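Sharing a structure here in structure tokens format.
Omission of a single protein chain aside, the complex is shown with its protein chains in their original locations.
Up next is chain A:
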């Protein structure tokens, strides 16, 4: 679906036009433990809030030839920022985040989904920052390594 109108053509301008669709889908990482964990044949997407289950299915089948079997959607309400308790009481919000729509797409049974960024994620900026932080934390505790905690019979209770 493309709801945008092409720019009015002016004489001399090129005739090529590209109309991008309004609908978009993005693969979202899901937790690997606990109740948010997904089966191997399920992929979680964040999708355009206007997309229906049918749209999600058609998108994946037509564009990527994915073996979609069923789609479930979830709308997550955006957070509301309140200034004070009174504002909350009278429902006068400062700001509300946009609602988000997620689609849980169940592929055919023996399908195994691997997160596409899994391979490149380890090299990302974020990971490097975390590694650096860990190294620094180890350096802080450096002295405790040289403390002699084995003090023989000193401090042991008589039996």
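The working rule: contacts are C-beta pairs under 8 Å (C-beta built on N, C-alpha and C of every residue); 3 or more make two chains touch, one makes a residue touch a chain; residues count from 1.
Note that contacts and distances are computed from a predicted model.
The listed choices are "BING4 C-terminal domain-containing protein", "F-ATPase gamma subunit", "Mrps-30" or "RBR-type E3 ubiquitin transferase"; the UniProt protein name belonging to the chain that is not shown reads "Mrps-30". Looking at A:33, A:114, A:140 or A:154, the residue that reaches the missing chain in the full complex is A:33. Only one of A:50, A:69, A:92 or A:132 touches the absent chain when the whole complex is considered: A:69. Residue A:109 is the one among A:50, A:92 or A:109 that touches the chain missing from this view. Where chain A meets the missing chain, the touching residues are 31-35, 37, 41, 69-70, 106, 108-109, 130.
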